[in-house]
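Here the complex is missing one protein chain, while the rest keep their positions.
By written order: A and B. Residues from 1 in each chain.
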Amino acid sequence: MPKDTGIGASPKRREDVRFLTGKGRYTDDINVAGQAHVVFLRSDVAHGTINGIDTAAAEAMEGVVGVFTAMDFDGVGGIPCGWQITDREGNPMQEPKHPILAEGKVRHVGDPIAAVVAESVSIARDACEAIEVDITSLPAVMDMKKAVQADAPKVHDDLTSNLCYDWGFVEDNRQAVDDAIKSAAHVTTLELVNNRLIANPMEPRVAVGDYARHDDSSTLYTTSQNPHVIRLLMGAFVLGIPEHKLRVVAPDVGGGFGTKIFHYAEEAFCTFAAKQLERPVKWTASRSEAFMSDAHGRDHVTKIELALDADNNFTAVRTETYANMGAYLSTFAPSVPTWLHGTLMAGNYKTPLVYVNVKAVFTNTVPVDAYRGAGRPEATFQLERVVDKAARELGIDPVELRRQNFIREFPYQTPVAVEYDTGDYDATMDKLLEMIDRDGFEARRKESESRGKLRGLGINCYIEACGIAPSKLVGQLGARAGLYESATVRVNATGGLVVMTGSHSHGQGHETSFPQVIADMIGINEDQIEIVHGDTANAPMGMGTYGSRSLAVGGSAMFRATEKIIAKAKKIAAHIMEASDEDIELKDGKFTVAGTDKELAWGDVTLAAYVPHNYPLEDLEPGLEETAFYDPNNFTYPAGAYACEVEVDPETGFVEVLSFAAADDFGNVVNPMIVEGQVHGGLAQGIGQALFENCAYDEDGQLLSASYMDYTMPRAKDLPMFQVDHSCATPCTHNPLGVKGCGEAGAIGSPPSIVNGVLDALASGGHDVGHIDMPLTPAKVWAAMQGTGGTGDGTAHARSVGGPAKNV
Amino acid sequence: MTKVTMTVNGKTRTAEAEGRTLLAEWLREGVRLTGTHIGCDTSQCGACVVHVNGEAVKACSVLAQEIDGAEVTTVEGMANADGSLGVIQQAFQDYHGLQCGFCTPGMVMSTAALLKDNPQPTEAEVRHYLEGNICRCTGYHNIVKAVMAASGQQVAPVAAE
């Protein structure tokens, strides 16, 4: 029997009512009386020296309130980076300044040069066109491998090169890995590109800055996944506003997927300009602007080698990755290809030796940072592709090869720093095989062939690290912030309660799922519990939502705060019922005294807390409100096995995804409906990466996929119904809810399935193609079948960024 | 500026519009109905779909002045008279057909248009019809289910038990 309330139930989402009736309050729905509008003049060249900016004509236009250039930001800080990587030599990474408006140089198409604040968007836009910018174009730095050569033009003249850092992990293992690869019975090598993507939440970014003269305080409404982080970064590092004079509100947010984590120049601009002009300033990105100003994701070029012994045991993995940082370091950019990627290179396997080398490179492109999965999809893709390639080379079953190398004992200390607390990779694989009727595949393949189509089956595993993150550990790894989460539980006199969480929902449904946890703990109705988030004015300092951390970290903070509430409430109940604290039990919203028939309702105790007449005032403060900060002591490790069946049209190269199955281990599940929805969305993005999505630049740094006309967003018609399962649960051992997180798994685990599946289909048609770089567009698949595309020898094109699909 | 009057969700509403004012802007800024969203500038995402004289259109791609006098229905007009969720809205909630809610107004309005023409669509027809509505959150799985359910067809329950 499915439950209908509490943990494990799937109540309908309460937030849906406002979204379905048009009553959501997204940032662009907020208009502050007297607001002016800002439009940014953005660079249309990728790299150039600014010789001069003439704003006179723009300033003279009617309706223009103010025109800003870098000169107006003297004394204002740059946009900070939140993570510092230490390179193989022990030196800190190179960290360029990231000004709010371009200083001296433009470094990517879309780099803001000037900003016009005006009475309306149209006037501001007209005035932008009246600004004359004298730019001398410089050669664009686009190809990462060329960018690190000695004679390459530099993105930042004050840095020694375009290399942000050269990171080795674990450096001490390097020699041993090299030796193991030399002495291996078999080595499978694969070079591949993890294609650059754009997160594309459907709500474009918006910022509204407001300034109150009477108390010298600033407010920023912004489309953010983590308002407190924005307050800290912008207040302390950019504008020098103390946190108590700065309020950041992230109301309803229309999707984030990582790209709304970061602190952006536009946020700082609106807050700054509102104070300068003493007028609210609003910025709403157009989609075109989003394409060239939202941080992009992925963009790795990797060589991976997998060594096996004569019995097909994995003995070593060595990888070398070029990771694109773009023109500036976005908030978490340096951590993505390192700590979120290198630490996962053991995958689900007991490979004893792993060495990961990452070269992070500056190019004249939009900054690259975390996008759903962040580092883990890149790790999973290369590992699961190379394992599949090894199976093909060795002529063994890809599932058996994986199984043979599975980790089976937990906790398991990987050779890449992290310790997996729990897992059962056989269970999810067994479940997957049950879901997909693998035995029936040959018959289905025959059926496809009878229609002239090639059918393929792709299977892979994944593991990821979620519940980000233990503050002490990430501090050692270079994070400049803690990654705990907070919650304040405020119980009202009449028994209802409000949770102010530092987590943020931008589609994840916290308002529904968080109350399920508390309802179970106290035994009251979910509708007595209200979740409040997204406003630094009322929630305690929190780190926000990303890295599948809301429930694992934010939920745990709420759990701890609620434990404190219950402990105090029990003391009050004990006093009233004249019993000792230890004898009080709380169940179904009632306090009872063990071994007696005394009972007291939840509401009587909460009332007593605020009307403390019969109350132990000597020992206990009145009121019932508690705050907890939860700092996890490990990551969580969701894992699973995914499979898909695809059909390739050999005449056109068109790939149709016929089915997709995901067997995940998320530990305990609070709301299965929401969890499934998260997986569906992740799968769509992973399939999107594998088949459709490509953020491509040309050699001059022009963005080719600059709108939905060229950047392929998956549509309903492009996807099948998904089969998802999360019944193989090994609860997390170190957080109180036993949860692992489910927000990113789909996007992490699915790309290799698709590519493995397409290559399997091609192989069945006699096309021995070693690899095709994502996205597997019809043109690329067809070219691979003609022997002109693809990379039969496993050598990736050296290009760092897509570029026109060439059949070379 | 010209005064433009339309019947929006059954009520007469008047607001100013320039020649270039789009219906989506007129609705959001002119008459402060912010349920209609703007997700792109190339007429592709469908977050802005509303009905004009009974037909689904992209409100970002219609000029307000051009349809002066029209009957317009937006997502704000889809609830039952008593304020409870309409059939389509209810199905979206029941089957978790939304996450962040940004595409949702357009999805609901496109669904309403589909079911008017085709009261019992197949899954393939639903997917085909929604070609102009992009959702980044749901992977469409539960949207398709919600649409089927709204049309009175049997669909699998919301979460695997």
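Throughout what follows, contacts are C-beta pairs under 8 Å (C-beta built on N, C-alpha and C of every residue); 3 or more make two chains touch, one makes a residue touch a chain.
Quick note on the criterion: contacts and distances are computed from a predicted model.
Selecting from "Glutamate synthase", "Carbon monoxide dehydrogenase medium chain", "FAD-binding oxidoreductase" or "Branched-chain amino acid ABC transporter permease", the unshown chain of this assembly corresponds to "Carbon monoxide dehydrogenase medium chain" (UniProt protein name).
The missing chain, though absent from the view, touches A, B when the full complex is examined.
Of the options B:27, B:56 or B:115, the residue whose C-beta touches the omitted chain is B:56.
Summarising the interface, chain A meets the missing chain with residues 122, 125-126, 129, 286, 288, 651-652, 654, 692, 694, 696, 704-705, 708-713, 715, 718, 777-779, 782-783, 802, 804-807. By the touch rule set out above, chain B reaches the unshown chain at residues 18-20, 22, 41-44, 46, 49, 55-58, 60-63, 65-66, 110, 113-114, 129, 131-133.
Rule of thumb we're sticking to: only the chains that are shown with their structure count from here on.
Chain centres here are Cα averages; for chain A and chain B they lie 29 Å apart. The touching residues of chain A, when paired with chain B in their complex, are 2, 10, 12-13, 15-26, 28-29, 122, 200-204, 252-255, 257, 286-288, 506-509, 672-677, 680-685, 707-709, 713-717, 719, 721-722, 724-727, 746.
For chain B in complex with chain A, the residues that touch the partner chain are 20, 28, 33-42, 44-45, 47, 74-76, 78-79, 85, 89, 92-94, 96, 98-105, 108, 123, 126-128, 130-131, 133-144, 158-161.
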